[in-house]
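Worksheet: one structure, shown below.
Every protein chain but one is kept in place in this view of the complex.
Order of writing sets the chain letters: A and B. Residues in each chain are counted from 1.
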Amino acid sequence: MTIVLPGERAPARHVNLKLGPGLFQNSNASTSTGRAAPSIFATRAGTLNHSSNGSKWWIESNARRYVPAAQESVIGVVVQKQGEGFRLDIGTAHSANLDGLAFEGATKRNKPNLKVGSLIYGRISLAHKDMEPELECFDAQSRKSEGFGELKGGFLVRCSLRLCRQLLDPKYFLLPLLGSLFPLEIAVGLNGRVWISSQDAKRTIAIAQAIEAADPDAQGMDEDGIRTLLEDLGRK
Amino acid sequence: MSADRLLLTLSDSSDSSDGHSRIEILNTGGYRSDGRRQYELRTISIDLSPQGSGADGSASLTHGLTQVNVCVFGPREAKMRSQTYHDRANVNIEVAIAAFSASERRKRGRGDKRILELSQTLKSTFEPVIQTSLYPRSQIDIYIQVLQQDGGLLQACVNATTLALANAGIPTYDFVCAVTGGVHSTSPLLDLTLLEENDLPNVTVAVMPRSGKITLVSMETRLHVDRFEEIFRLAGEAGKVIHREMRKAVKDRTEQLVASMQSVGRPSTGADVGDNEY
Partner (left out) sequence: MRPPSPSIPEKEFLFSALKQGLRLDGREFFETRPVTLTFGPELGWVECSLGQTRVLAQVDAKMIKPPPERPFEGVISIHSEISPMASSEFELGRPSEEEVTITRMLDKVIRRSDVVDKESLCILAGQRVWHLRLNVHCLSDSGNLLDCACLAGIVALKHFRRPDVEVIGEEVTVHHPTSRAPIPLSLHHNLYCFTFAFFSDTSIHPVLDPNHLEQRLNGGLISIALNAHRELCVVQKSGGVPLEPADVLRIVNVAVQKAKDLDVIVESRLREDWEGRKVEVR
């Protein structure tokens, strides 16, 4: 678990090397004195991680602003109806486009009627740095909704990007802990937004506070801390 | 005799820098400096005739010596698309105070914070009163021109704006009627002039007369809580009196318009002016 800072060299070496976020390959073709491999530099501050066979390397760091990447699930808010589709705010530099037909079972006659301000859980289908991101509300392989689409009711919590990734990790304690205490529905967007829905307002507020407390940006509470917090809230 | 003593002690204080002799606010006979009684309001004159320039509605209102003109344009297309709301109209209020309106000539620029605050206060007062949801993505412009100031500026602006909106035919939920109140030692006074405003703690209250609910409260001077309660309730009631005058003016104007429409030979619409409970 080495911590690297921007500009430091990373010892990433493999035949089929794949670099993830935070690493940059500087190919020195100019020095032809027989250097073995082009050097890999870190561009972010964080911990250096790699996959078990050493082919994939990346830097684990935290941020609050999301940069879109393809096939990631995000939560967006409709800001405008535009032609055949909608414009959504997903917290990135540009608004995203969602076509009216990008839903399961949508035809020209049967398009979903979304109001300005609705919450949508979608998958980024196109994320190129020169174009506006595009969303779709169905799974890539099965073409079925698989949970994507409009999120009704519930509440939206904002958090850091690191926490979203942690929440999606099955080994992280928070969601199993919350699930064992009360039934809840949750949609995690990788853009720093989490939608939660529970039986009543009191429980939803408790879940929102637990998520905000576990955020590494804020207090970064561990399991015992969250348990105590929830007990205090339950008693009130 | 006690009035003379009152004058004597007041002139000893050192903070009056403009040199005029102290005028007593309320004398023992119960008369104020301009001859009114404690709860008497100043003369109101309302003129709803069009002021040229193609404004959709206009009103000119005076409370005693304070005179305010208001012109309303709208709902019309917004100048800046970024300012529009997708489900309602945007209400834009601009206030201009003439340099000659006060006793000393003073030119106030557009960015003057007091004027900005006045515009903001009026905007948030009228936004919930106008039925903006009927006109999405449009803009309603209200331009206020202050011609003479003798106390009660916010009060006059609120009343004149209400009349101009009614004159323009923009649907509102109710009238908004404002009045100022102050306290002189323990006696409450209503509708203060500039002299009284500078001396006494005062509050401006605007009410919606049909429901009696308060929509605007503005107080900037020190006043004890118990005194505040008293003057607050009083001002709320006085707002209803102003409402009567305003309603009369609007009704007269409407009757005038209907009469002139009928004289041109158009068939009357069947609904009589006097039928409306409003």
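The rule we apply is simple: a contact is a pair of C-beta atoms (placed from the backbone, for glycine too) under 8 Å apart; a residue touches a chain by one contact, two chains touch by 3 or more.
All of these numbers come straight from a predicted model, not from anything done at the bench.
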{"item": "Of A:R9, A:R64 or A:K115, the one touching the omitted chain in the full complex", "value": "A:K115"}
{"item": "Options B:I23, B:A102 or B:V217, residue touching the unrepresented chain", "value": "B:V217"}
{"item": "Residue, one of B:E24, B:D47, B:E94 or B:E127, that touches the chain absent here", "value": "B:E127"}
{"item": "Residue, one of B:G64, B:G151, B:G182 or B:G236, that touches the chain absent here", "value": "B:G236"}
{"item": "Residues from chain B at the interface with the omitted partner, ascending", "value": "14, 17, 82, 111, 113-114, 116-117, 120-128, 203, 207-208, 211-226, 228-229, 232-233, 236"}
{"item": "Missing-partner contacts on chain A, residue numbers", "value": "77, 79, 89, 115, 117-119, 151-156, 195, 200-202, 204-205, 208-209, 233, 236"}
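Just so it is clear, only the chains that are shown with their structure count from here on.
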{"item": "Distance from chain B to chain A - Cα centre to Cα centre, in angstrom", "value": "54"}
